[in-house]
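Starting off with a structure, shown below.
The other protein chains are all here in position, but one chain of the complex has been omitted.
Chain lettering (A and B) follows the sequence in which the chains are written, and residue indices restart at 1 in each chain.
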Amino acid sequence: MSYRIVTNNPSVRENFQDSKLIFIDGSYEDVLIKVRDLVHSGVELIDSPLGASIRMLLSPYRSILVGTERQAMNMDQILLIEQSILNYRTLTQRRKSEPQHANDYAVVDKELLKASIQAYEDMNCQTHSKFTGGEFLETRA
Amino acid sequence: MSNPFKVLYYVNQFFGQVGGEEKAGIEPFYKEEKIGPAAGFEALLEGEGTVIGTLVCGDNYFNEHNKEAFAFIMDTIKAAKPDLVVTGPAFNAGRYGMACGEIAAKVTEELGIPTLTGMYAENPGLDTCVSKVIVVSTPDSAAGMRTALPTMAKIARKLAKGEELGAPEEEGYIPQGRRLTVFSDKRGSKRAVEMLLARLNNQAFETELPMPQFDRVDPALAIKDLSKATIALVTSGGIVPFGNPDRIQSASAQKWGKYDISAAAALKGGYFTIHGGYDPVYANETPDRVAPLDVMKTLEKEGVIGKVYDYFYTTTGTGTSVGNALTFGKEIGAELKAAGVDGVILTST
Partner (left out) sequence: MKLELRKIQIKDVVFGEKMEVNGGVLSINKDQLVAKLMEDHRVKEIKVDLAKPGEKTRIIPVKDCIEPRVKIEGEGKGFPGVTGKMVPLGDGKVNVLDGAAVVTIGDIVGFQEGVVDMWGEGAKWTPFSKTFNIVVDIIPVEGLEPHVHEETVRLAGLKAAEVIGEAGRYAEPTKVEVFEMGNHAEESAKYPHLPKVLYVEMLISQGLLHDGYIYGVNSQKILPTLIHPNEELDGAVISGNCVAACDKITTYQHQNNSAILDLYAEHGKTINFLGVILTPELTTLEGKFRTCDYTAKLCTMMGADGVIVSEEGYGNPDSDLLMICKRLEKNGIKTVLITDECSGWDGMSQPLADTTKEAVAVVSAGNVSHVVTLEPADKVIGSAKAISTLAGGWDGSLSEDGSIKCELNAVIGATSEIGYHNCTVKLY
């Protein structure tokens, strides 16, 4: 039951062990792309890639939980991360960055990550669900 | 409005009274006259506008010599300085629809002149322009001219005067895909309750957020032993033998072709592209870039695949209607299945 954190949030880097981190020196989108590459190679996607509020979609920082080992590719997760990247790009075109709020976003992102880790650790499951392809999470082709 | 607004009208070779399919290759020309539907259109403007001239171009010429056609068309329009450009209506004619749509879109984008056209809702040309241009909804055949033209004239008068158009259902145009937030007289939860009651009582209701429809096809079972399998090559990249002997269209294909490639080591040297949707230079140099027969033959020689199927199937994807694509797929699929083919490499562009 282990996870890794793909993140570009410097506040997260300070607070979590290196061994758990895949730190991206880049943007929110770069984090999504790294997650995509990992999922393609069979790493489990634990968290939803996008946040739950428009505001957090505009955050410069994003932390996403992924698994540790490689297993068989999961089509639903691949579709989900690919669609998330497309959605992200559509939502953020023409927007200015807000460097004055960077710290606050870093704080909230870190807190949301902690909540997510707590939820994951509470789950106590050793094996992963079997997704039978195309069951849900239909995404635009 | 003191002076009548000026309309420049575009039609194809048929509506331009030059000829039918056999004249589809004619170069564009412009006459300061009202040809074909342009005359009826002007009458419907009731004096508020006049048609200053008609542009005519062959549908095949437009699709196959797109750059040259546009050069002439844009120069003509720039010189004539119309207040409004009207193209079509194209009804369900695919190549004509592509021309009407592309011209309307380009004129409004580059010259800032309002444009208007008319098409049947399934015309493949719709996607080229619907978000930028008002497309009047027409029946699928030219018999619908007598209803299409008055609607187009009514909208033309509003566009020329800069008036705002009402909702698509009221005015008669195809929704542009713009989702506009407006106020309703009922709050959302009330509308939800009413919608649920309608569903529970099997009554008609209208969703406020239509989901896109995807045509999902279950994939076939994986091939167990590739080294024993026969693999066919099929493409929508418009790769045809020199001379295009079966006259497959460059856009809005009406047919597909089947060619014997059992003796060929590659497509290069015998094939070229007629696809109107991409820059042809590299495909003409080496058509295997679009349909990789060379690699398939190599894999066959190396024993990775059992055999390359003797026949190569081809058509053009761009502007081809979904209906036709479905038909082609079924027809080609039936032949391949009957021939015992195990798998297909299908390339597109």
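To be clear about the criterion, a residue touches a chain if its C-beta (ideal position, glycine included) is under 8 Å from a C-beta of that chain, and two chains touch if they have at least 3 such contacts.
The shown structure was predicted, so the numbers you read here are calculated from the model rather than taken from an experiment.
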Query = Looking at B:Lys67, B:Arg179, B:Lys224 or B:Lys337, which makes contact with the chain not pictured?
reply = B:Arg179
Note = Given B:Ala71, B:Val193 or B:Leu326, the correct residue touching the omitted chain is B:Val193
Request  = Quickly run down the residues of subunit A that touch the omitted chain.
outcome  = 45-57, 65, 77, 80, 83-84, 87, 90-91, 94-96, 98, 100-101, 104-105, 107-108, 111-116, 119-120, 123, 125, 128-129, 136-140
Request  = Could I get the residues of subunit B that touch the absent chain, sorted low to high?
outcome  = 131, 167-168, 175-193, 195-197, 199-200, 205, 207-209, 211-214
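Here is the rule we go by: only the chains that are shown with their structure count from here on.
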Euclidean distance of C-alpha centroids - subunit A vs subunit B, Å = 39
